[in-house]
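Apart from one protein chain that is not included, each protein chain of the complex appears where it belongs.
This part shows subunit A:
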Amino acid sequence: METSRILYIPCMIQTRYISKSYDQKVLDDVSLSIEKGKTVSLIGPSGCGKSTFLRIIMGLIQPDSGEIQIDGKVMASKNALALRRKMGYVIQSGGLFPHLTARENLTLVTHYLGWDKAKENERIQELSELTNMNPSMLNRKPENLSGGQAQRISLMRALMLDPPILLMDEPLGSIDPLVRYELQNDLRSIFRELNKTVLLVTHDLGEAAFLGDEIALMKAGEIIQTGSIKEIIEHPANEFVKQFVQAQRSPLEEY
């Protein structure tokens, strides 16, 4: 029943048999399809290849073999720039340009595309409200922003062109827990509200379940299981999935 759905509903992101090796194999025939408007959380232990997979979809790294389709178009070097603009990219930290103010970080690409000031300001206004960002912060340089503020700016920058796709690589990985909790709430409502297709890399099962419609579990360059959190907990595909689920510690269990 699952497979028939993937066949008939158009996919925003589709990868087929992606492989990539450096000194050793990092990705091994990874295929993943994400329907329009769905959020998939890609989860797995460190070094399992999930960040590399995300970079390949973004077109930042060339795969050794395999094919990527974005919104039905096969990615190639000649359309890479255009396809990248259909995807917003948010990384863990350090992605903001340190020599530019927050506002300049946001307008770099719109400026290049020739937007006028009014249109830029309007878009920034919308996104500030959406991400609960205080507009007075926009004149600061990244070094003068808190971690949470910097990630909100990163998200705003990724959303400036209103791309249909968001790729996020542990966006909340270096945020302290209280702010993180708040941002998780914000992200969930933003994903729902904007109807974006999202691929989110995380190593936290709770976050993966909270934000994702589906979870893809990865190990050593392969996707082991894809499904809802319920399916993964109740029907783990193998011993590894079982262990991975059990290894998530709840603060309440010691209580």
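Keep in mind that, in the parts below, contacts are C-beta pairs under 8 Å (C-beta built on N, C-alpha and C of every residue); 3 or more make two chains touch, one makes a residue touch a chain; residues count from 1.
Criterion: contacts and distances are computed from a predicted model.
Colleague: Between "FMN-binding domain protein", "Nitrogenase protein alpha chain", "Fe-S cluster assembly ATPase SufC" or "ABC transporter permease subunit", choose the name on the UniProt record of the chain that's been left out.
Modeller: Going by UniProt, the chain not displayed is called "ABC transporter permease subunit".
Colleague: Given that one chain is not shown, which residue among A:Met87, A:Ala208 or A:Ile223 touches it?
Modeller: Once the missing chain is taken into account, the touching residue is A:Met87.
Colleague: Looking at A:Gly72, A:Pro98 or A:Pro177, which residue reaches the missing chain?
Modeller: Result: among the candidates, A:Pro98 touches the missing chain.
Colleague: Residues of subunit A in contact with the chain that isn't shown?
Modeller: Touching the chain left out of view, subunit A contributes residues 55, 58-60, 81-85, 87, 89, 91-99, 108-109, 112, 157.
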